[in-house]
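Excluded from the complex is one protein chain; the other protein chains are retained at their positions.
After this line comes chain A, so read on.
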Amino acid sequence: MKLWALIPELILGGLCLVLVPLAGWVRGQWRVLPGLMALLGMLACLVATARMLSWQPVMAFHGSYALDGFAHVFKLIIELSSLMTVALLMIYFRGRSQQAPAAVAVMFATLGAVGLASSRDLGLIVLFFQMMSMASYVLVALERCHRPALEAALKYFIYAGVALAIMAYGLTFLYGLTGSLNLQTIGSGLRDADGLWVTLALILILVGYGFEITLAPFHVWAPDVFAGATAPVAGFLAVVPKAAGMAALLRFMLEGMLGEMAGWPLWLAIGAAVTMTLGNLIALRQNHLKRLLAWSSIAHAGYLLMTVAVAERETGALAAIGYYLAGYLFMTLGAFAVGAHLERATGSDSYEALRGLSQHAPGTAGVLALCLLSLAGIPPLAGFAGKVFLLAAVLEGEMIGLAVIAVINMTLALYYYVKIIAEVYLYSPVQVYSMPMKKDYLALYSSCLAGILGLGIWPGPLLALLEVMG
């Protein structure tokens, strides 16, 4: 095995080790240092991962860790999201004491997420899940003097602990049935296993995965945690655990539950339909941006899950998921970046603070509008192309009813996205505040817009690249 193939993990792990003491040590102006190092590290990871896209798949550590196209694509998505989150966190916490620990926590969470994309071993899966979750609690609790943040962190901690424990319990069933922790061995071993036990194990395991990707009914933590956390952290939670969870779920189903074992596509399809409908229905009644985006991210998890449900029968599904996540990261992080900007300027993310934003800050308002239109799936933005590919995969996978439910949901979702755009553009402001467009925000916004527009207008190159996934 080539050690080179582990370069991203090594960089992330090494940086984590260096940054922990460094973050505790830096004072004053030096607080930016861990963040800068994290940025550089993520950048190096991105380059290294991108270089590996064309490599032949490698199985490391006796087949328990896969370095294949599938993993590389998810790693790219995760690393890019983390890179942007670190940048946003540094802007958000500029000159405050949280700046240093925030960067470190993101690094840990990213290492966990990246590891999940490659893990083919039950032990590793649990380990990396825990690593990602632990770092996320820290991120949520960054604002130590902010009561809602602490409540949110506690809630997150308890829910995650229970969900992951249930999942681990389910995983032990698989070990009991097959005597192996390796997904591939489990996949072949389960052929002669008792269907009832497999179904029971599947349900228990789905609790854990469902928690990370906010599959209903295991999504209840998300809105409160998002609302309690700061906007950059909420953005991170909306993207990275979801992408990592999707990667882990896909690998688990495709390698460990071969031949649609225990009817998992149907389970996932039902879960997807419930998740998107619930997410959209509740999002209709929100009146805070972060809460709304939390519910909308639950709905988006539903769209993605319906494609996971057809992943085994339809080869194009993987590329569709990869594409959607790539677009999703830009539009979601863009929207949360605006949320962060607004939170700093007004101290609130309510619709009232958003009202008339186009008059205070036309540029920021434009970014928010484009991100929301993209989330709503309006062409020629990334969200549109993504939805087309998802729907095409689901139709091709012959789950036509599910596709129709998704389309009805997308119509429903229009209402709340457009409601915000209406607040921003069609009403006069109620609060007076200034929200200057600084260079750092401008850079972040432009990269989000470039992603949204670029992927939307010219999806060909990325789709061609995503062929390495299957």
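Operating definition for what follows: a residue touches a chain if its C-beta (ideal position, glycine included) is under 8 Å from a C-beta of that chain, and two chains touch if they have at least 3 such contacts; residues count from 1.
Here, contacts and distances are computed from a predicted model.
Participant: Could you tell me which of "Protein LplC", "Lactate utilization protein B", "Protein-export membrane protein SecF" or "NADH-quinone oxidoreductase subunit M" is the UniProt name of the chain missing from the displayed complex?
Facilitator: Spelling it out: the chain absent from the display is recorded in UniProt as "NADH-quinone oxidoreductase subunit M".
Participant: Looking at A:138, A:414, A:437 or A:453, which makes contact with the chain not pictured?
Facilitator: Only one listed residue reaches the unshown chain, and that is A:414.
Participant: Based on the whole complex, identify which of A:123, A:148 or A:379 touches the chain you can't see.
Facilitator: With A:123, A:148 or A:379 as choices, the missing chain is touched by A:379.
Participant: Even though one chain is hidden, which residues of chain A still touch it in the full complex?
Facilitator: 319, 373, 376, 378-380, 384-385, 388-389, 391-392, 395-396, 403-404, 407, 410-411, 414-415, 418-419, 422, 425-427, 458-460, 463-464, 467
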